[in-house]
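Only a single protein chain was left out; the remaining protein chains are all shown in position.
Moving on to subunit A:
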Amino acid sequence: MLADFSIIELAKKMRSKEISPMDVITEIYETIGKIDKKINAFITLVDKEQALRIAQKRAKTREAARSPLFGLPYVMKDAYVTAGVRTTAASKVLDDFVPPYSATVHRKLEDAGAILIGKMNMDAWGHGASTENTDYGVTKNPWDITRSAGGSGGGPAAAIASRLAIFAIGEDTGGSIRNPAAWCGITGLKVTYGRVSRYGAIAYASSLDSVGPTAKTAEDCAHVLEVIGGKDPYDATSSPQPVVRYSGELQGSIRGKKIAFPKEFFKEGLDGEIRKAIVEARRVFESLGAVVEDVSLPMLEYGVPVYYILAPSETSSNLARYDGIRYGNERELFTQETKRRIMTGTYALSSGYYDAYYKKAQKARSIFIEKYTDILQHFDAILAPVTPGMPPKFGELLDDPVKNMMADLYTVTVNIVGLPSLALACGFGSSGLPIGMQLIGRMFSESTLLALGHNYQKTTPWHKKHPGVLA
């Protein structure tokens, strides 16, 4: 199928007129027609005729130096405002909200000629790790539809695994790109805080939110990041750090690259099959010439408590605007999980509790920054699991808020520090479910992570496998 090709292969075929943007759109909508009813990845699907009209317009445009994304259909987590296209954040509170403006990331992709075909399912407002906390029905894992696709961005990840789009834009606050990428067997990049503009990304926790690509491969992620990265005058926290030509730096050898293997990530609580797959991945990196060394990253266990003070505090503030006056829908419509986080955050910020909770968590944040910096001074990347367990059955996380929080153990500290991290498939369990790993890097070292991922994917088959739902 066309959707199996990489972004650069599709771009070549389009340039040589072997295929047209309409061909890709047509195939994708056919797949969506067959598959999405089984997995429920979309909240809003753009009308096919409209997508085709845009494809035809693109086909007629001649641009000498056009982006490889030109004419390619993509989807976004429903956490981005898209002018004229309903945007819900998977919450009934915004059920009928059609934004009058577009997120910077959406605008940049439109300018590059990519074609938005859908807004994807997620845990409402990003609150969750299983896409069960949505008001639009759960998203099912394409490898086993009795299981979760992960979260909060289960929709975009399941769509990429099922070939319902060429690439997707996710949003990662505590693992929302990486967790579903791992559980759906695809590649997702959590960028450095400030690398991509957050303007128009519906805020969950502003100091942790990051905008990044989800795709089949590290190479595809590199092409997308080239388009969406950069300083934005509308986001004061976006960085002036220049955008590298990430795709041009993929091919370099990773010989001599130093990778840290932090023992705290492999302690009790980690699923045996995941441990095995990542130890195997370590050998692959070593065979490619990288040097992997065991290190210690203490404090990991404090990541979840610190995250679950900072993120709810910020979310209690960010969701205050949905007061039932301007968007028409009452706050009662928030889900249990969202109410829990608003309550927790409100408490943590209250006078008399602020010092003990929020302020202390911010202090811990500084310590996390120190600890990660210590290791990354000596290493190019840290190799770690993404989740402690395999994709859960529905209800497993929803019924157990603590287990739900622990699913974030390996991902949240990366957001607390603001580092980039690439999640990618590194094997399959005995039940046929995908296993993911993550490569955590220094601030703004996306090119290193993408090159490591690309080299790994050149020698491994995991990213090419089709999920059961496509059979």
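The rule is short, and it goes like this: a contact is a pair of C-beta atoms (placed from the backbone, for glycine too) under 8 Å apart; a residue touches a chain by one contact, two chains touch by 3 or more; residues count from 1.
Here, contacts and distances are computed from a predicted model.
Enquirer: Name the absent chain as its UniProt record does, using one of the following: "NADH-quinone oxidoreductase subunit K", "Succinate dehydrogenase", "Cobalt/nickel transport system permease protein" or "Aspartyl/glutamyl-tRNA(Asn/Gln) amidotransferase subunit B".
Expert: Looking only at the record, the undisplayed chain corresponds to "Aspartyl/glutamyl-tRNA(Asn/Gln) amidotransferase subunit B".
Enquirer: Among A:I28, A:A55, A:V81 or A:M437, which one touches the chain that has been omitted from the display?
Expert: Result: among the candidates, A:V81 touches the missing chain.
Enquirer: Specify the residue from the set A:S313, A:T387 or A:Q438 that touches the hidden chain.
Expert: Reading the full complex, the residue touching the unseen chain is A:S313.
Enquirer: Looking at the full complex, which residue from A:G71, A:P99 or A:G153 touches the chain that isn't shown here?
Expert: A:P99
Enquirer: Going by the contact rule already stated, which one of A:S296, A:Q336 or A:S350 would touch the omitted chain in the full complex?
Expert: Candidates A:S296, A:Q336 or A:S350; residue touching the omitted chain: A:S350.
Enquirer: For review purposes, identify every residue of subunit A that touches the missing chain, sorted by number.
Expert: Considering the whole complex, subunit A reaches the absent chain at 80-81, 87, 89, 94, 97, 99-101, 103, 198-203, 205-207, 233-237, 313-314, 316-317, 319-321, 323, 325-326, 346, 349-351, 354, 358.
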